[in-house]
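Note that one protein chain is taken out, while the other chains of the complex remain in position.
Should a chain be cited, it is by its letter among A, B and C, assigned in written order, with residues numbered from 1 in that chain.
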Amino acid sequence: MSCVRHRAALAITLLLLVVACEREQRIFETSPDERPTVQASLATELQPVTRNSIGGNPANPRSHAYREENNAQSLADGKRIYVWFNCNGCHAHGGGGMGPALMDEQWIYGSKPEDIYRTIVEGRPNGMPAFGARISEAEIWKLVAYVRSMSGLAPSDAAPSRDDDLAARVPENRTKPSPPREQKP
Amino acid sequence: MTRASDSPLAPGARSPVIDAARLPTYAFGNQSLVWWGTVGLMAIEGMVFALAIAVYFYVWTRVDEFPPRVMAPDLVWGVVNTAIMLLSLLPNQWAKSAAERRDLRAVRIALVICIVLAFAFLGVRALEFTTLNVRWDTNAYGSVVWILLALHTTHLLTDTWDTVVLGLAVFDDGRVEGKRFVDVSENAFYWYFVVASWLPIWFVIYIAPRLLQK
Amino acid sequence: MSDATIPVGALDGARRSDDAAEDSGWAGPGGLVGWLGTIDHKRIGRRFIVTAFLFFAAGGFLAALMRLQLAVPDSGFIGPDRYNQIFSTHGTIMMFLFAVPIGQAMAVYLVPLMVGARAIAFPRMVAFAYWVYLFGGVMLLVALVLNIGPDAGWFSYVPLAGPQFGIGKRSDFWAQLITFTEVSGLMVAVSIIATTLKMRAPGMSLDRVPLFVWAMVVTSTMILFAMPAVMLASTMLITDRLVGTHVFNAAEGGDPLLWQHLFWFFAHPEVYFIFIPGLAIVSSIVATFARRPVFGYPAVVLSLIATGFLAFGLWVHHMFATNVPELGKSFFTAASMAIAIPTAIQLFCWITTLWHGRINLKTPLYYVLGFFFVLTLGGLTGIMLAAVPLDLQVHDTYFVVAHLHYVLIGGAVFPLLGGVVYWFPKIIGRTMDERLGRLSFWLFFIGFNVTFFPMHILGLAGMPRRVYTYAGESGWGPLNMMSSIGALMIAASLLLYVFNVVRGALQGPSAGVDPWGGGTLEWSTASPPPAHNFDAMPVVGGREPLWESNGIAGSVVNLGMKDREVLITSVVEAKPHHRELFPCATTWPFFTAIGTTILFIASIFTPWAVVWGSPLVALLATCWWWPSLAEARRHREVEVPSQ
Partner (left out) sequence: MTHRRSIRTLGAGLWSCVIYGATQVRAAPFNQDAIAAAGPQAAHIAHLWNVMLAVCLAVFIGVMVALAIAIIRAPQGNSATPPDSDALAREERPASRAVVLAVLASTAGLALVFLASVHAERALAGMDRTGALHITLTGHQYWWEAQYDDPAPAQVFSTANELHVPVGRPVIFTLLSDDVIHSFWVPNVHGKKDLIPGHSATFDLRVDQPGTYRGQCAEFCGYQHAHMALLVVAEAPDEFDRWAQRQRQPAAEPAAPDTKRGRDVFLASTCAMCHAVSGTTASARKAPDLTHLASRSTLAAGTLPNKPENLARWIEDPQRYKPGVNMPPHALPPQDAQALVAWLGTLQ
């Protein structure tokens, strides 16, 4: 009887290990191959900048986006970058303004991580600028993860809580996940 | 230093002897151990309430508009609840004196009335939460008001549950003994604390935002 | 119950005999159920002490890792994130899982024996308190292993531990550990106060209560009034992080300084109720090894009580560098200096006791001498820190790290290691080796000073606290290397100490009833004491019962063993008032503790856990309290109603 209990306890701890280990990892040193390849050719600011990743989907989207979206540090960095790079200037804190709302289930250009990645890198009509050359690769993936968490698509244990600022919205970790619905522009 | 002489009774016993056999096996009031346990709990919970009220006034010093951008909580349900709680002191005292007289029938009736009033003020408390006019995540004032009311509500819940369980035990003749009467007396004693601690909290939540408006 | 009605008869007047010890109700069932459900304060106390020392070892291991990382400048041994988790968990384990619980564990074991009681008050609650403490400690260690250990320091300042900058669930695990240790600490405190005030042997009036017991009562009373502050603060931190309240959010009317006020209002008394059990042990050892009662008993008792009160008025000296108003700070300077006086009084009384005593220089007294040296030095650096201008230079530097280790290891660990050697014969029944004892003392004493004295100099040389590394050009390398070497010496001395304990327990010479010739009641019963503590419940005639001619002035007889009868006496004069029938052994406290653990851990992840977990815990607690028909019938038979 006791060995069954031991095996069960071991299984639970391993499960905990896998989940917790991903959520709470702090990945600082980016390994060389993941380093972003920003070719800031001497184009003026308006022309879109060529990036090797623009053509097809970025290398292994599933593992990259999945890891960012389940990591508390990446989501918190994403929330910081969202405010630092003034995304809230147009999108507010997800409620929308000049830019569309990001915390609802309406997705104009797709809710999958690669879609959001392309939106940020290439920009979109009606005013979304192309940030491809302006934001490093690592930070774009964190931004993608955070944008998905704004509508509750990220796990609530990893999603960021309220920030030490005016109470602008229900914090991401309390946002009910709303299943994304495609909506034509 | 003579070691204890061996006596027929217990090894090491020495005269003069105190015969414990004739001492009573339970006592009421501050002679009983449970009373001291209850006083310990009151000291702890009293300190928690005092500090929560201190936090309320600390937040008051930190804001320049009070209550910040919200209306003060409505008075209605607060007053009704305070009345019910004060009313509940009567059956409570009746249960206590009946227990000390070991009048089982009176204890049972008193406890039933206490339980009815307990569910009454729990229901009214739910309504109180709806008329606080502030959410817990609106601002620091809202958070502290909700924390204060939630703290007291946990006491109402535990006290109601204690009284229900005690009532079930008292209604079962097989489980009635001297200690049960001590338990009823101590439960009443703790009930006084729950009602007494509500009065300052009621004042802080309902009256302070009106008096200290800025 | 006036004096006249106390049934004092001659020895032969007693009618029926005590139940024989064998069918005593105190022993409780054997096997796993007996082990899990015991109400014997000695079994719970022993288990409590061993668990606290295991956490001490875990904390010590983390300290060793820190010293290895800091031994050389710019070391890559441990990264910043791991180091932050290690130093935060080291502090949290040492303060909440070792220092406070070990004092309470010693009290749970020794106070009933010293006051001549048959058991501890509320034994099942104490059992529950132990389980909650154990599960909380295990939760923290598992969290550290799973990379979710706290990483904002042992006092977890907001906003670094707050919702925005406290990333992930780490600060929640810290805050929830506080909930575990507070529940445990408060319950043990209530039961020690009740035991001391209501269950003393007849004749042990308040001025005959041993100094050890006085200190434990003062500690427990401080716990009652201090721990609520951190319970409230940690609950508010969890609600801020989980459901978005704004108590510490400066932008919405809250204040990060509010956390510091609430935390230090608890944490300064906390360092006193870590340090006062140390004084309790010193009073016991000094009396026994100077072969005379401690000089100035009333002075020492009043000093303990004064320390208890004053400790609540000093907390802002942890916040001198913040922008708290200046006038307030000088008040706290005065209060912080004034609290040195009661401790000084006790120190002088002990030195006078030794001066007029006949010194029996054995290992326990060596540790007490080490205590005098280290605590005095730590206390004086404390007075330096109390001065605002000087504190501005040395606050949050290695000078403070040196001070806190001098007062905490000096004040609590030195006497504790001596106390374990002193009471080991009583708890285990065998004595530890004297030569090994002295060797481990000297290794510990020298290792301690080599580790922590250089930190004073590092602090003044500008090395801030909690840095995972430092630059080579800072010049702090050599002193840090010296500290690290000292840390290894401490580790070696503690391993030697453990070896001495294990060897003593297995092959030490059997100790007998009173190996050191002590004067308090625990030395009047067998080693280890039987489940019912005393075969003949003593009636006390003096302050040192075993030393004075009329020290044990009679016995209490006919206190039934089968029904676990316990004598309840009055508060001041300890005149017998009535008997209480104590509960039987039961595993419900263990299961309720498991339910409580599930509730606490689940409420880290979702607030709904409180809604569904509370009824579960309420149900388990009800099963724990629910009287059995057989017991009620038995009680009705033996019942004697009160007048």
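We adopt the following convention: a residue touches a chain if its C-beta (ideal position, glycine included) is under 8 Å from a C-beta of that chain, and two chains touch if they have at least 3 such contacts.
Model, not experiment: these values are computed from the prediction.
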item: Which displayed chains the unshown chain touches; value: A, C
item: Contact with the hidden chain (one of A:H64, A:R80 or A:R174); value: A:R80
item: Listed residues C:G328, C:P464 or C:P509, member touching the removed chain; value: C:P464
item: Given C:M384, C:L436 or C:V571, the one touching the chain that is not displayed; value: C:M384
item: From C:A338, C:V571 or C:V610, residue that would touch the chain that is not displayed; value: C:A338
item: Touch with the omitted chain, as defined above, among C:A299, C:L436 or C:V571; value: C:A299
item: Hidden partner chain, residues of subunit A it touches; value: 26, 28-30, 35-40, 42-43, 45, 49, 77, 80, 84-85, 133-136, 138-139, 164
item: Contacts of subunit C with the absent chain, listed as residue ranges; value: 79-81, 84, 152-153, 157, 159-160, 164-165, 250-251, 255-257, 290-293, 295-297, 299, 321-323, 326, 330, 333-334, 337-338, 340-341, 344-345, 347-349, 351-352, 354-362, 369, 372-373, 376-377, 380-381, 383-384, 386-397, 442, 445-446, 449-450, 453-454, 457, 459-462, 464-471, 473-476, 478-479, 482, 515-517, 519, 542-544, 547-549, 551
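We adopt the following convention: only the chains that are shown with their structure count from here on.
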item: Separation of subunit A from subunit B, taking each centre as the mean of its C-alpha atoms, in whole Å; value: 49
item: Length of the line joining the C-alpha centres of subunit B and subunit C, rounded to whole Å; value: 28
item: Of all residues in subunit C, the ones touching two or more other chains; value: 240, 243-244, 246, 249, 252
item: Residues of subunit B touching at least two other chains; value: 137-139
item: Subunit B residues touching subunit A - in the complex, by the definition given at the top; value: 137-139
item: Contacting residues of subunit C [partner subunit B, same complex]; value: 6-11, 13-18, 121-122, 125, 186, 189-191, 193-194, 197-199, 202, 224-225, 227-229, 231-232, 235-236, 239-240, 243-247, 249, 252-255, 258, 261-262, 265, 534-537, 539, 546-547, 549, 551-560, 565, 567-568, 570-571, 576-581, 614, 618, 622, 625-627, 629, 632-633, 635-636, 638-643
item: Of all residues in subunit A, those that touch subunit B in their complex; value: 162, 167, 170
